[in-house]
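For this view, one protein chain was removed and the others were kept in their places.
Note that the chains take the letters A and B in the order they are written out, and that residue 1 is the start of every chain.
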Amino acid sequence: MSEGVPQNAGYLVAAYIVVPVILLAYAASLYRRSTRS
Amino acid sequence: MRELLGQAWTVARKDLVLEFRTRTALLSAVVFTALVLTVFNFGRDPTAVATIDLAPSILWVTFTFAAMLALNRAFQLELENGALEGLLVSPLSRHSLYLGKLLANLGFVGVVEAVGLPLFVLFFNVPVAPVLLPLIGVIALATVGFVSVGTLFSAMVVRTRFAELMLPVLLLPFLLLPLTYAVQATARLLAGRPLSEVSGWLKLLAAYDLVFVTVALLLFPHTVDE
Partner (left out) sequence: MSLAQKGRRVVLAGLVLLGGVYVRALAFTPVERFQGPAQKIFYLHVPAAVTTELAVILVGLASVFFLFLKDPRLDRFAEASAEVGTVFAAIVLTTGPIWGKPIWGTWWTWDARLTSTLFLFFLLIGYHVLRGAVTDAGLRARYAAVLGICAVVLVGFIHMSVYLFPTLHPQPIVLRPAKPGVPPEMLVTLLLSFGVFLVLYVGFVMQRYAIAQQREGAASDV
């Protein structure tokens, strides 16, 4: 069953990291903008 | 209905008369179109890519530029001397104002395209004659598509900062769609495909025009009223 399954977990990791990075960056941006002034 | 069209024609005629009287904008648009076509002509390597493959895209990029030029100046006339307020205070309906502007812009772009198409045929040696009528149909439909949304947006953009930059930015997605349909249809026409293959794209263009002229007509009053 594990034969023939493509070994592309690297892409999986990349995507699963990119998403929270974007979300956290946006959350940080919102925080900064709301505590300013 | 008759009054709507009558008023629209009045507005359109005023704009068109002004354009033809001064001729500067029209002339620069025509010259620009010729220039773009020439650049494309010299920029390509006919041994590398067949002209016929590039031709539809070249034609449509040129026409899109022409439409943008027309739209940029669409409401600039009114900006000076508070002419827009004057128009709004008059008994002219907002919808007529939109239709009139639409017609005037179509006239302007139409003239530029009428010069551009023969130049295009001349430079690129494309077999347009057998498909001239459907091709003109495609050009007409796509132009209405560009100009319908463009007229609406140019009314808004004229009162913003960086108006000339804003218009292309806002308009881009709304141009891409009719542009794609037009290029597809043109490519098939020039390749001599049967009309049945082109009709789908024509229908899409017509549908786009119907939808967006209506939407723009309905929304236009909100761009000029308080």
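Brief remarks follow.
Basically, a residue touches a chain if its C-beta (ideal position, glycine included) is under 8 Å from a C-beta of that chain, and two chains touch if they have at least 3 such contacts.
Nothing here was measured: the structure is a model prediction, and the numbers come from that model.
Every visible chain touched by the undisplayed chain in the complete complex is listed here: A, B.
Touching residues on chain A toward the chain that is not drawn are 4-9, 11-12, 14-16, 18-20, 22-24, 26-27, 30-31, 33-34, 37. One chain is missing from the display, and on chain B it is touched by residues 149, 152-153, 156, 159-162, 166, 169-170, 172-174, 176-177, 184, 200-201, 203-204, 207-208, 211-212, 215-216, 219, 222-223, 226.
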